[in-house]
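All protein chains of the complex are present and in place, except for one that has been dropped.
By letter and in written order, the chains are A and B; residue numbering begins at 1 in each of them.
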Amino acid sequence: MKTHNWNDFISFSTEKKVSLLNRNDRPYHCLLAQQFDRSFLDSLYHLTNVIRAISKSKQGNLYLQSTLPHKKAMLYFMQPSTRTYLSFRTACQILGIQTSDVRDSSISSEVKGESNEDTLRTFSSYFDFIIMRHPEEGIAERAAWVLENSDRTVPVLNAGSGKDQHPTQALLDIYTLRRSFENFGGLKDKTIILAGDLLRGRTVRSLAQMLTHFDGIKLILSSPEKFKMRNDVIDLLKMSSVEVIESDKFKEHLPEADAIYMTRVQDEHDTEGFKSERSLPDFSLTEADLKNLKEHTAIMHPLPRRNELDPAIDNDPRAKYWRQERNGMWSRAALMLMIANKDSEVLNYWNEICRQVNHTAKALPRKRQL
Amino acid sequence: MKTHNWNDFISFSTEKKVSLLNRNDRPYHCLLAQQFDRSFLDSLYHLTNVIRAISKSKQGNLYLQSTLPHKKAMLYFMQPSTRTYLSFRTACQILGIQTSDVRDSSISSEVKGESNEDTLRTFSSYFDFIIMRHPEEGIAERAAWVLENSDRTVPVLNAGSGKDQHPTQALLDIYTLRRSFENFGGLKDKTIILAGDLLRGRTVRSLAQMLTHFDGIKLILSSPEKFKMRNDVIDLLKMSSVEVIESDKFKEHLPEADAIYMTRVQDEHDTEGFKSERSLPDFSLTEADLKNLKEHTAIMHPLPRRNELDPAIDNDPRAKYWRQERNGMWSRAALMLMIANKDSEVLNYWNEICRQVNHTAKALPRKRQL
Partner (left out) sequence: MKTHNWNDFISFSTEKKVSLLNRNDRPYHCLLAQQFDRSFLDSLYHLTNVIRAISKSKQGNLYLQSTLPHKKAMLYFMQPSTRTYLSFRTACQILGIQTSDVRDSSISSEVKGESNEDTLRTFSSYFDFIIMRHPEEGIAERAAWVLENSDRTVPVLNAGSGKDQHPTQALLDIYTLRRSFENFGGLKDKTIILAGDLLRGRTVRSLAQMLTHFDGIKLILSSPEKFKMRNDVIDLLKMSSVEVIESDKFKEHLPEADAIYMTRVQDEHDTEGFKSERSLPDFSLTEADLKNLKEHTAIMHPLPRRNELDPAIDNDPRAKYWRQERNGMWSRAALMLMIANKDSEVLNYWNEICRQVNHTAKALPRKRQL
């Protein structure tokens, strides 16, 4: 990236950008959902399962904290966030990474007139990872570009920028889908409904793109006309093996769904004058709908929710959104381990544990199970 | 708790609530001063002393940090707080617990319209303890109830809610009283003045209730008529062995006091129109009063203070309020160890240390002393 000027960089194709953001065929900066290919997703799925298994014991937790205690992360969150912020923060804590926050520009040097670029270089002076959420579109790419042109490059992780990309959310969504279908043939040949505000929901945009890596997916994009998924994603899906159906009859599709991914109206990104619309009753899931679902249907939601998802559903075994939320922590920990090239070390640790358990006590085979 | 609906739960007697909040006869959620019986207070007093003793060496500190490093705590403080917040935070640090904060709703997902219940479930996704202060009365109970009805229950610790309860403050007050009377026969047969705004001071309410566990206590409740302790606590005290005297002649009682617990006017809870009143000169302690006190009288204050407690007193050996403040950190560390069932482990460590010291060097008997 060092040799490029910014205007060149932003005009590159996604493919070219991915090649510049990756190192050794895996994400270094993690900015775009397109950086994750199937092989990476498979590795990440396995590693996430291993981390969860290791963390079940105190000793395992201490081992995980010993992987990256010499690293420090900046959580630079210039937009309100609870989940993404906390899950990245706790992911760091799991790996022993020490964190600092900048969440409020009124207590930082920006009030003295510092440029965004200088703020980011400053972070790179003290930290080994920059995890950032920012309202400005493309600012995470800009950060990666600035640091690549400095003499202290550190990985930049996009934790949501503008209404465009939220790549780590897509990772945890894919993880949750695969986990939910573990006993149902895995994530292939499944029918998945994405419902609600598909126009501005950056999580559904990233997720839809990621589903192109799996075979036999039927994707039902269900939204009111004015909240339709934008054509860039539709076109991409149509070029892939995914079967796409656009429909405004959400309830009619419930019986065939293996997974239903609900979203709320993203009115905080509202610049197009939809402001009055805070909920979409026809694209909501209530307790009464449960009887129309398959027995194994996974109900998901990136949260926070409003009334598109009735809390009365929470205790139904098909409600996966609280687990999905917690999976964010595990998936992000796994991602950071991979960026830091510590994944083999952790997998070796786990294999050694399993070997010992098998050797000394055949009676505990469950320990092998992820 | 799982089988109860919320309206049932809040209408239960305190006794029944306590049984639901405790596990194995000790607090799991820690919400009400009534959860602490005498036996628990005795265990906590001993454990707090042991923690303080262990922490005197670097090695001891490292040992304490090794007790709960695999645990994470959320400090959810929706009301201004320095002391309670910092003492909980440092208590966590002493035990190796990693912390995160939510102190400002403008940077969290509540601005996207999330319900309190969902916020709390989110915390339980990432954390092993939820420590919370909130202006809304009963919100900590609600939190415990929500989590008990989820599939990831974690302990909720009430760090002050509404004007009602502040149970951990009462713990550190009792600890400070016992510690102050260690060479004066312990906390029994003592005369204790609670002075100032007894109507709205949640610390004095909790403390008064806790004193019913000790024998021979004479309690002088000294306040202006309009700031009198509410009848619910008076009734409870009268049913116990505590001798209660209500008086608006604060200064007259000074000579007989073994402890004087000062409070400030709680005008931040002001909904009854007392707003003009910021101090109560007749319920203040000045340097001139010192000559009227016994030699061992413990002067206490939950802090922050205004002018009811003259800083000129600070260097008098009877002023215990700065130690009381620091005891908050130790007491809360002890409480969290007990909630996590790690108390026996720590006591064993300490006994082993004492055994070794006695064995290898009879010359160092002070190490046994707490």
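Definition applied: a contact is a pair of C-beta atoms (placed from the backbone, for glycine too) under 8 Å apart; a residue touches a chain by one contact, two chains touch by 3 or more.
What you see is a predicted model; the values in this text were computed from it and never measured.
Among B:Thr67, B:Ser87 or B:Ser125, only B:Ser87 touches the chain left out of the display. Within the complete assembly, residues 55, 58, 61-62, 65, 77, 80-83, 86-87, 89-90, 93, 103-104, 264, 268, 278, 303-306, 311, 314-315, 322, 325-326, 329 of chain B touch the chain that is not shown.
Think of the hidden chain as still there; on chain A it touches residues 69-70, 72, 74, 98, 100, 102, 104, 106-115, 117-119, 121-123, 125-127, 149-152.
The rule is short, and it goes like this: only the chains that are shown with their structure count from here on.
Per-chain CA centroids place chain A at a distance of 41 Å from chain B.
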